[in-house]
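Everything below concerns the one structure shown next.
Excluded from the complex is one protein chain; the other protein chains are retained at their positions.
We just call them A and B in the order they show up, numbering each chain from 1.
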Amino acid sequence: MPISLLFTLMRHEWRILRKEIILVVGLLGFCFFLGGLNGAYQLQILTQSQAELAQKEQQRLGKEIAKARSEEAQFKQEGMPLTRYGKSARNPFKVAQKGSQALLPPGPLALLVLGQTDLQPLSTQISLTHVENLPRQEQLHHPLGLFLGQFDLGFVLVWLLPLFILGLSFDILATEQENGSLRMLLSMPISLQQLALGKICMRALVLTKAIVIGLLLVSLGQGLDLRQPEILERWLGLLGITLLYGTGWFALALWVNSRKRPAATQATILALIWLAVLFVVPASLNLALSALYPLPSRVEFTQATAKASEKVRNASSQLLGKYFEDHPELSSSKRDEAEFNLLQLAKEDLIGQEITPVVAQFRAQLAKQRQVLQNLQFLSPALATQAAFNRLAGTGHERLEAYRNGVEAHQKAWRDWFTPRIRDNLAVQVSDYVRLPVYRWQEPAPSGDKLTGQYSLGLTAVYLALIVLLLGSRALKAYQNYQIVDS
Amino acid sequence: MLKISALRKEYKDKTALVGLDLDVPAGDIFCLLGPNGAGKTTTVNLLLNFIQPTSGSATINGFDVTRDPLETKKHLAYIPELVMLYKHLNGLENLEYFSSLAGHRYDRSQLGDFLKRAGLPLEAHARPVGGYSKGMRQKVGIAMAIAKKAGLLILDEPTSGLDPKASWEFSELLKQLAGEGSAIFMVTHDLFRVKEMGARVGILKAGELVAQMNTEEINHSDLEQVYLKYMH
Partner (left out) sequence: MQADIIAIIAQKEFKQVWLDGRFRWIFGILLLLFGLAGWAGFSQQQDYRSQFEHAMHEQRELWVNKGEMNPHSAAHHGMHVFKPASLVAALDQGLQSYLGVSLFLEAHKQNQSRYRQAEDGTVLQRFAVMNAATVAEVMVPLMIILLSFGAFASERESGTLRQLLSLGLPPSQLWLGKMLGLSASLAVLLLPLALLGLGTLWLAGGAEAFASGAPRLLSWLGLHALYWLLFLWGGLLISARCRTARLALLLLLAFWFSNSFIGPRLGMMVASLLHKAPTSVELQAAIEADASQVMDWDTRTQKVEARLLKQYGVKKVQDLPVNPAGLILADAEIDDARVYQVHLDHLQNDWQNQWRVFAKLGLLLPGMAVQNLSMGLAGSDWQHHRHFAAAAEAYRLDFVQRMNTDVSRKTQAVDAYEYTAGKELWEAVKPFHYDLPALAWVWQQQLSGLLILAGWTLLLALLTPLALKRMPVD
């Protein structure tokens, strides 16, 4: 198809559809604005909350160290060894239980796609307690808001963009066919495929421009640093998936238009397909997954934890004897001072042991459900797109998973550091504070890794591209059989 | 310019065109008459490749309409009963679009010339086509043919619904175009106009060309007799 012809068709289409397109682009732009506004607002609350939490933790730590310092000064004066501790500070068990803060930072592109961000904790205070029972600082949102989901750019792109696309292209030929202007056009040396393609390309081009500009404006306007290669990579990935997803909807419109039905019928068909892709398929999948792979009950989980702590409490006297048996290296002279700490440590250990199988079962079932979803997300392109968005933005359930693993690893380091000191009843010294394990967040790679068994984002891209190709080629073929006149 | 040989179109339940042979050389005006359902519109649709013949062929300027539709469409201009234009655009813009689809680039004054030659009053050129009368739209259709330098004009009932003056102007325009060397193939009911243009006439009945004559050689009442004979 000659470029000049395509250009002529597109230019003309723009001329006659200018008003509608400006309206649609305006609406889309407004949605971008709202989505960006909300994303920035939510992100600001989150970062501010976490900054306050971090500051509070710093202050707490500062006070703790100051106390330790003054105690050490006193001990030095009195000629006591620094490995002993007093009532106010440096008790290894207490320091361990005061814990270490593990913040879960918002995803790199949370501004654009909030995903599960609003359900994730702000921070966890790591101590010797079992991971599942650690105190977490949760966010507060109206539950209705949580249920409905955020109006973010991800929502605009996955839910609304297809509406705008379909609204612009449900009738590229039908009305012209009905009123006869299609006959006029086709008495010119152009084919129907060229005509349909020209019309679709113009719409696609305008919307592509609008999306790129809109995304850029929101991202730069809200201070997303696209100069960082890591951020830019994710951002481009998001743009690429968006364009593929949008092209898929255009290809669908092209195909439905090739069936030559009245414009109203075509609109109905497209609306039903939209409903199926965005609502019926994901909702049915949700229903099926919760029926076939139900999430283990949190009620039972709560029960198991409660029972475990009760059991441990009842057994605490025997427990301590057992612990001393297990650890003959503890000399009896240290017993008095160490007893309480050791008992507590043993309790935490035992509760951990009790609930570990319940947690393991819970997590195994969760993992199974997610694995099934991994495969079935491709039943709906919208679902696959949203999942890809969440991963690119770093706001999916994968983030919570990574966070939990990180917290677990950090807790292990924390435990390993404190356990011998509690056992040997050694004080935490001021000089130790710099050696305490520090929690560091590791951003999971958006492309996923083999360890988690996640599909690469590339697969989503290939899948969306296949949809475009399949629908597009079917559509172009169908135009060969398009009956220009009714026989 | 237009050669039709043994053109046949069958639908599932009926034969629309039995086997049409026709030749319309450059400068000639040929009018196809016939009752409703005789196959006139089928013929036009076949020439425009909107439907495909069961057998037989038609060529325009030597190009086969089925095998080489895009090439043939460079040489023809189609003017239906109601010339459908983009009503929010003006005459010039419509003309510009359609001629650029045919691969011609004209500037505004050239486009204005074409419209003027087709008889569209100057004050209408820059007005949205939505306000045009049927006759004015036909003139834009003619201007398209001129702009496209079409060797063949295919007209489908172009004068039905036009008032007598507009109709007369239209005939004059066609005659002028034929005089300049265009072949004109017109499907019509309008006997009077046909006679006035001095065209050749073919009468189609049930898909068959049952009579051909030259209107210059017979008088008006004879023509009417012939027509009535085949009209039922």
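Just so we're on the same page, contacts are C-beta pairs under 8 Å (C-beta built on N, C-alpha and C of every residue); 3 or more make two chains touch, one makes a residue touch a chain.
No experiment lies behind these values; they were computed from the predicted model shown.
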{"item": "Among the chains presented, those that the missing one touches", "value": "A"}
{"item": "Of A:Q58, A:S290 or A:S431, the residue in touch with the unshown chain", "value": "A:S290"}
{"item": "Identified contact with the non-displayed chain, of A:Y85, A:F151 or A:W414", "value": "A:F151"}
{"item": "Option touching the unshown chain, where A:A68, A:L104, A:L122 or A:A427 are the choices", "value": "A:L122"}
{"item": "Among A:I16, A:I45, A:I273 or A:A461, the residue in touch with the chain that has been omitted", "value": "A:I45"}
{"item": "Omitted-chain contact residue, chosen from A:Q137, A:Q361, A:N405 or A:T419", "value": "A:Q137"}
{"item": "Touch list for chain A against the chain that is not drawn", "value": "34, 38, 41, 45, 48-49, 52-53, 115-116, 119-120, 122, 137-151, 155, 159-160, 163, 167, 171, 175, 262-264, 267-268, 271-272, 275, 278-280, 282-287, 289-291, 294-295, 297-303, 306-307, 310, 314, 366, 369-370, 373, 377, 382-383, 386-387, 390, 396-397, 400"}
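Just so it is clear, only the chains that are shown with their structure count from here on.
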{"item": "Chain B residues within the chain A interface of the complex", "value": "11, 45, 48, 50-51, 69-71, 73-74, 76-78, 80, 82-86, 88-89, 93, 97-98, 100-103, 154"}
{"item": "Residue ranges of chain A touching chain B (in the complex, touch as defined)", "value": "5, 8-9, 12, 15-16, 179-181, 183-191, 483-485, 487"}
